[in-house]
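Every protein chain of the complex appears in place save one, which is left out.
Letters are used for the chains, namely A, B and C, taken in the order the chains are written, and counting of residues starts over at 1 for each.
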Amino acid sequence: MHGVTRTVVGAVGDELTHQTLENLVNQFPQAVESVMPIQKRFKLVSREAHPANSTVTLRDRGIVVGGRKIQIMAGPCSVESERQLLATAEAVKAAGATILRGGAFKPRTSPYEFQGLGVRGLKLLAKARKETGLAIITELLSEDHADLVGECADIIQIGARNAQNFQLLIAAARTGKPVLLKRGPSMRIEEWLLAGEYVLSSDNPNLLFCERGIRTVETYTRNTLDLSTIPIIKKESHCPIVIDPSQGCGRAELVMAMCKGAVAMGADGLLIEVHPNPAEALSDGAQQLNLEDFARLMSELKPFIAAVGRE
Amino acid sequence: MHGVTRTVVGAVGDELTHQTLENLVNQFPQAVESVMPIQKRFKLVSREAHPANSTVTLRDRGIVVGGRKIQIMAGPCSVESERQLLATAEAVKAAGATILRGGAFKPRTSPYEFQGLGVRGLKLLAKARKETGLAIITELLSEDHADLVGECADIIQIGARNAQNFQLLIAAARTGKPVLLKRGPSMRIEEWLLAGEYVLSSDNPNLLFCERGIRTVETYTRNTLDLSTIPIIKKESHCPIVIDPSQGCGRAELVMAMCKGAVAMGADGLLIEVHPNPAEALSDGAQQLNLEDFARLMSELKPFIAAVGRE
Amino acid sequence: MHGVTRTVVGAVGDELTHQTLENLVNQFPQAVESVMPIQKRFKLVSREAHPANSTVTLRDRGIVVGGRKIQIMAGPCSVESERQLLATAEAVKAAGATILRGGAFKPRTSPYEFQGLGVRGLKLLAKARKETGLAIITELLSEDHADLVGECADIIQIGARNAQNFQLLIAAARTGKPVLLKRGPSMRIEEWLLAGEYVLSSDNPNLLFCERGIRTVETYTRNTLDLSTIPIIKKESHCPIVIDPSQGCGRAELVMAMCKGAVAMGADGLLIEVHPNPAEALSDGAQQLNLEDFARLMSELKPFIAAVGRE
Partner (left out) sequence: MHGVTRTVVGAVGDELTHQTLENLVNQFPQAVESVMPIQKRFKLVSREAHPANSTVTLRDRGIVVGGRKIQIMAGPCSVESERQLLATAEAVKAAGATILRGGAFKPRTSPYEFQGLGVRGLKLLAKARKETGLAIITELLSEDHADLVGECADIIQIGARNAQNFQLLIAAARTGKPVLLKRGPSMRIEEWLLAGEYVLSSDNPNLLFCERGIRTVETYTRNTLDLSTIPIIKKESHCPIVIDPSQGCGRAELVMAMCKGAVAMGADGLLIEVHPNPAEALSDGAQQLNLEDFARLMSELKPFIAAVGRE
């Protein structure tokens, strides 16, 4: 195609070879100014591959994420003790949550910070699951723990720092349990979809995307929660989308408003940090709601859930 | 205050002199490692200065921004012709908008792009105002046009690229007309509040903050609309907050969802680009809604407006 | 062009109409998935338009920016007093600088910070110019001051906050004086080149680009100085490139290293903040060098200037 100032050459074919085309810029710098890929790089997660919304059913619990009901996942940042976990579990269940979150293995910026109770934390989660009937979501940090975590969890969480730790994604997928994939702090949406592709291409169709904010120039909030991901993931993919306003804001006082926005925009679930006594939390105290505030949140969300025609 | 590894010295006093304190790091690098300012730097815009919400009344129109009613500002990106403007004005009024937006002077990334109709655009806005009774919001680009724009507009818009063009802010403030201050694409919230301080300290109390997205690593959307600014501005300031989802997303298809979220989170107004024929728009066609989609948006917003207890 | 999953349509023609093409996505969302512009949007600043390096000669001074000699522009952030300015001017001249910088009109984040001496500052700069023979660079903040600043300055500086204040760019260009255009804090290189296009298309060929850092997620430094702009501007444009390490780092202690890197990478000039007593500076004290450090810097730069074969 000859224009006045440039000639454009179109290349038809499969993406698996397009890397070679991009190399043309390097090989023939005088002749090829730039190569622009046109094909979308994700397949199995794409809406094209699966036009209907897909849902994720937590196996023996009858909980469906991505269906009519907005699922609330709530619980402490870290599992700290039996008392703390069970008190939270009962309170969030009473307020309407169906899934209990709690970190047993915690990724911490500094090696000197609390790293989680580990296996003992998993056992406490299993106990809470048994006693309350809540499903469990907890984070997987190490490939070596995939079986251990997969046994305990109804949903395996991949944290933001590991969102492109593809070996971990594959290990999580292979447990057969649903995988909730947080967006990395500087991940573009296309890269997030491609990371999800690692799960689906490992023969695990049960993938949930979870927006938890990206790092931007703003320092008032810990991250900038990008709620536009809700309509975008709905457009590009068939997988459910969950919003984590606690990580997104890093401030309990903003969580309420962010939840209302997320529900109004079509989120399939919310992942909220709740602690019986945030001021004594061993991690991320500033962003955890106490039990009363959580109950109030659940109550205030009702008109917005009704407004989107969901439960 | 002596700790094991550091000694902390506290300094009490007025911010007007703290610059000198920060210089200590430079003057005594061996003695002073860092200086951390503690005082908030904004005053007149702060919630402390004015605990109640302030409202902005468009003078002879009885339109109150920041009150119970969520005000919808809608219209074309650029004023292009009398026909285009009046058709849009009538349609957005019929759908429930109270304020007509339209750019007469347009800041464009390239000098070769359409720069707006200028004075002729202002005249068309005045005509639309007269014929429809809608209030007018339009952008001020140059100090030299402050009087001209101030005469025509009920709200003077300061665009994102000029958000720290303080001379322009002062010129706008001095017209006495309400000023809508967009957030710059890499402005921190504190800087935005301080830019607003330029308006209030120029003896103009009628300031509206307008979030329109910040530039981040994401390239799927033109900007990342930061809806957390709604509860944050409400917390830190008494001034109303307006959301611009059109600039925020750059994609008409996402505007609907962003508006629902903004309303649910407590926005006092929405600024939406609407064009009778977006495909022929002279600027930003990809992000403008057509008249039918706008009417549908207004209708779909109703349950969310009800859910926040507003009109 | 028909591929397996997509059909690509090529469109040949002038950029002045391509906006309409991008609108196709909005008009025919079922038919057109995306529109990718291929033509470069800048013309006059491009290397294609002027294959040789262009140089900027300061009219009556015999100083050439963009030639063999690396020009050093040094002086205080703000002009504060005759004594301060002249002491700095003499010291930087003695150390090898050829151009004196100094702000008379200062853009400040807060209205309560020192805003510069204004016209009195310009007069002091004129005096320093006469007494030392140094050329003068100073910032233009307001269209209304274009003639005033143009009379005094040998180079008019457009600051980062005004980098897309196109009216100001045009006003600066029309004075006929060389214009130094700083990169805005979240400006992409293409946008910076397009902003430069506003100067060249206003019939002023004397444009200098000045990199001063972009705002990123890093908070250790005030900005992230992007030294890759040196080879990029050299590749894409014929205009000289100047580096401002003082704004770029916000820390005097890093300026030395940044200058060495900038020289090694091919910068045509350096813009450095120098103050006889940084600890008492009225603005940005933490990033200004004192006179001895500046002299030491100039001396330490020599082997790097030699290594790039310049003077």
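By our rule, a contact is a pair of C-beta atoms (placed from the backbone, for glycine too) under 8 Å apart; a residue touches a chain by one contact, two chains touch by 3 or more.
Because the structure is predicted, anything quoted here is derived from the model rather than measured.
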| item | value |
| --- | --- |
| Touch with the omitted chain, as defined above, among A:A89, A:L194, A:I243 or A:A257 | A:L194 |
| Sole residue of A:A135, A:C210 or A:L282 that reaches the chain not shown, by the stated touch rule | A:L282 |
| Subunit C residues that touch the omitted chain in the full complex | 186-190, 214, 216-221, 224-228, 230-232, 235, 248-249, 253-254, 256-258, 260-266, 303-304, 306-308 |
| Where the unshown chain meets subunit A, residue by residue | 15-16, 19-20, 22-29, 41-43, 107-114, 141-144, 161-162, 164-168, 184-186, 191, 194-195, 197-198, 201, 214-215, 252-253, 278-283, 285-288 |
| Interface residues of subunit B (partner: the chain not displayed) | 1-6, 8, 10, 12-14, 36, 38-39, 186, 215-217, 219 |
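What we mean here is this: only the chains that are shown with their structure count from here on.
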| item | value |
| --- | --- |
| Centroid spacing, where centroids are CA-atom means, of subunit A and subunit C in whole angstrom | 42 |
| CA centroid of subunit A to CA centroid of subunit B, Å | 31 |
| Subunit A residues counted as touching two or more neighbouring chains | 186, 216-217, 219 |
